[in-house]
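Mind having a look at this structure? Questions to follow.
Omission of a single protein chain aside, the complex is shown with its protein chains in their original locations.
We just call them A and B in the order they show up, numbering each chain from 1.
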Amino acid sequence: MLDENRLFPADSAARSVAAKLYATVRDLPIISPHGHTDPRWFAENEAFPNPTALLIQPDHYIFRMLYSQGVSLESLGIPEADGSQNADPREVWRIFAKNYYLFRGTPTRLWLDYAFQNQFGLTGRLSPGNADAYYDIIAEKLETPEFRPRALFEQFKIEVLSTTDSPLDTLEYHKAIKASGWKGRVLPTFRPDSVIDAEYVGFLENIERLGAITGENIGTFKGYLNALRNRREFFKSMGATATDHGHLTAMTADLDPSTAESLYGRILSGRSVPQEQEIFQAQMLTEMAGMSVEDGLTMQLHPGSIRNHNRKLFERFGRDKGADIPSATEYTRNLRPLLSKYGNDPRLTFILFTLDETSYTRELAPLAGHYPALRLGPPWWFNDSPEGMMRFREQATETAGFYNTVGFNDDTRAFLSIPARHDVARRIDCAFLGRMVAEHRLDEEEAFEVVQDLTVNLVRKAYKL
Amino acid sequence: MLDENRLFPADSAARSVAAKLYATVRDLPIISPHGHTDPRWFAENEAFPNPTALLIQPDHYIFRMLYSQGVSLESLGIPEADGSQNADPREVWRIFAKNYYLFRGTPTRLWLDYAFQNQFGLTGRLSPGNADAYYDIIAEKLETPEFRPRALFEQFKIEVLSTTDSPLDTLEYHKAIKASGWKGRVLPTFRPDSVIDAEYVGFLENIERLGAITGENIGTFKGYLNALRNRREFFKSMGATATDHGHLTAMTADLDPSTAESLYGRILSGRSVPQEQEIFQAQMLTEMAGMSVEDGLTMQLHPGSIRNHNRKLFERFGRDKGADIPSATEYTRNLRPLLSKYGNDPRLTFILFTLDETSYTRELAPLAGHYPALRLGPPWWFNDSPEGMMRFREQATETAGFYNTVGFNDDTRAFLSIPARHDVARRIDCAFLGRMVAEHRLDEEEAFEVVQDLTVNLVRKAYKL
Partner (left out) sequence: MLDENRLFPADSAARSVAAKLYATVRDLPIISPHGHTDPRWFAENEAFPNPTALLIQPDHYIFRMLYSQGVSLESLGIPEADGSQNADPREVWRIFAKNYYLFRGTPTRLWLDYAFQNQFGLTGRLSPGNADAYYDIIAEKLETPEFRPRALFEQFKIEVLSTTDSPLDTLEYHKAIKASGWKGRVLPTFRPDSVIDAEYVGFLENIERLGAITGENIGTFKGYLNALRNRREFFKSMGATATDHGHLTAMTADLDPSTAESLYGRILSGRSVPQEQEIFQAQMLTEMAGMSVEDGLTMQLHPGSIRNHNRKLFERFGRDKGADIPSATEYTRNLRPLLSKYGNDPRLTFILFTLDETSYTRELAPLAGHYPALRLGPPWWFNDSPEGMMRFREQATETAGFYNTVGFNDDTRAFLSIPARHDVARRIDCAFLGRMVAEHRLDEEEAFEVVQDLTVNLVRKAYKL
């Protein structure tokens, strides 16, 4: 199924350079500094239950497409908010196989075919006719030692894998991994949305727990900030090198201390209005940047997704069910308070992501091409695709250069897609560089250096790995 | 003038696949589910008067370009609001020929050259030197039976052609077509802007007429809605399978019934303010979606055009004179009320269009790649062009796939451009697929299936034809 020249330019001159470049990065280790895999897998190292539970049910890229074409989430065995889940895994697999044509032209198709062929040795395209055979082969392999999480981690040549974790998390699985003596590096990432976003379900209880865990007095803003500092320190002691922030907008603020203190009081009262909550989040981004200056954790911001857009589906199935929809995201004005305060500080590394590609040339590349603290994260989510990655390079490079970017993030909860995703990213970088060389915009010798930087050097530096 | 490989990729590998794909769709019937041709042509089947009246004066793409370079609308014989129109058709044609170079690089040029060569056998590029010869040859042909509207319809292999019609229209020409025994399918489309948009010229009189025609009491919101239901039913009985809505924004609302009722009262009073009119339109989109759930008419939304931007020109020449200018259009927040109510309903097909390409990756593809009711219409108006179509496929496919799109619309009032426009669309789809195959992102065998779907299957399904 997989051609060795896939994703390279059709033009033979550019393709030939791309292929040469790719040969030098194909086998480099995978560095995955941002993602959503479950640390429990590596702590317990149990076999994955079945093909459907491994490949379909955790992957919102897959079930959102099926849903858009009239396949119900129930029939796919997506668990409902009340925990019910009835579909037979093999039946779900058959539905998937029958609808596999829907993924034509999508990155999901590239990722899946890669996993089918390279991890399971399956080479005929998935179809209703071979659905059961696929299922059986995958199920059988999953029971072998080679398909346990740690074995796959090693087989994938993962040098480091970061998870995403709540500040309230005890990181018990990360501890267990460390304690086990296994050498795989699985690092936590500090993601404090649940104690910063007042609209988050259970927000006030979360703050209470934050106080309880840290022994800080969260009744004051200072105590609240100290509690966060405390948890950052704990995460750092567990290997974390980064934080992550998922906000609705990129708004930042730089309030004077007494205003911030009284705003925190309003938030804590539970009677705050949406505008206050927004400013609080804005202020907290700047506070978090200040803490990153102190403790050196690289800061990531992922704004612009309107979560749970489909009300009926959210009520029945809960969050992360493919119904998060992007909206226009402003950076230039919104980031000014934070950047005016910390953007020139060499101790800060602040990585920006976007779901709004219009910001690449207009805002993100000009910002990252100026502020020493700023770097551009790779194309995210809906833009994590061949065309999306190519647009990112075409639109960001001329103003930000290559060296204000940070390599690839797979950002996935689909463990088996990790090698495929990194492979796509490497191929597209090679395709872009291949065209640049073929058009004499970059010397071939330099392209070999750049592709190493894009694959391993920039990510190591930006995430301090 | 026309190379057989036009619009295919320059690269030979991709071109070769594109050409093979195109050979399988070139001669498929034309399905035109959205456009602005005049049903009277097919009812009366009279000869078109002259080349200028057929090819130039109805085509705002042509006269807007000429106007932008200083050619007055008077000199082109564009009728003024008071009905005056003095230019000699042959003189207009000469002006057009003299300025034909202005269309270099535009889709208008592609459409015209196609019609000149394929419909009139003209193969030297139009120029001042051959303007009169062109005029004479076209004029002569227009008098032959082969160039009557019905004969062209058949020669173009049009399987179905939808017009766009006011709810107040008696559809007399559609009736006459049916009554004539001619087998051409010319279907009406229900376009109720004139009775929904309170800024529409004659809006209140239109509502009155709506009541008179249907016998409903338009003094109440319920009666008004019933009147609309009544007309939808009538259109459906005349063969309509779709509605169309041209709003300034994509705003939708889901007001409670009493609020909606009292808002309607304000609108009907003639004293409503612009914000009320906007919310009323927003509410009516949701009402129309509800009626589509009931009666099965596919719903189309074309938002984002600021009509009659050029005040002086509007005062003198009236609407649709090339002075409609797009503006940024938001979908994610605006459509949420409607989609939360009906977006999961399998009975609804809701097709979105845009003049704002920034919404493809950011909003439209994520929405269509999730909601079962949603589909993406083809690139519209200024984006109905080779580059525009290619950007649509490049930007929408990776998230929405091919199967949440609906094939091509020509959307034209220039009847002779229909084959050319569909040909351009087919070629660009083949070019896109050719590149995907050459880059090993899609199997060639699958591309043959996809191109059939893009050309005839998806449009038949979406518009229930």
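Methods note: a contact is a pair of C-beta atoms (placed from the backbone, for glycine too) under 8 Å apart; a residue touches a chain by one contact, two chains touch by 3 or more.
Since we're looking at a predicted model, the values are computed, not measured.
**Q** Which listed residue, A:Asp3, A:Glu46 or A:Asp443, touches the chain dropped from view?
**A** A:Asp443
**Q** Have a look at B:Arg26, B:Arg40, B:Lys98 or B:Arg125 and name the one touching the chain we're not showing.
**A** Looking across B:Arg26, B:Arg40, B:Lys98 or B:Arg125, the contact with the absent chain belongs to B:Arg125.
**Q** Using the touch definition up top, pick the residue from B:Asp197, B:Glu216, B:Glu357 or B:Asp429 that touches the left-out chain.
**A** Spelled out, the listed residue whose C-beta touches the missing chain is B:Glu357.
**Q** Among B:Ala19, B:Ala47, B:Ile137 or B:Leu313, single out the residue that touches the unshown chain.
**A** From the options B:Ala19, B:Ala47, B:Ile137 or B:Leu313, the contact with the absent chain belongs to B:Leu313.
**Q** Please identify which residue in B:Gln119, B:Thr214 or B:Ser385 touches the non-displayed chain.
**A** Touches the omitted chain: B:Ser385.
**Q** Write the list of chain B residues that the hidden chain touches.
**A** The missing chain touches chain B at positions 2-3, 5-12, 64-65, 67-70, 101-107, 110, 125, 306, 309-313, 322-328, 355-358, 382-383, 385-388.
**Q** Footprint of the hidden chain on chain A, which residues?
**A** Where chain A meets the chain not shown: residues 9, 11, 13-14, 328, 330, 332-333, 336, 339-340, 343-344, 346, 358, 361-363, 365-372, 374, 394-395, 397-404, 435-436, 438-443, 446, 449-450.
The criterion applied here is as follows: only the chains that are shown with their structure count from here on.
**Q** With chain centres taken as the means of their Cα atoms, state the distance from chain A to chain B in Å.
**A** A distance of 40 Å separates the two centres.
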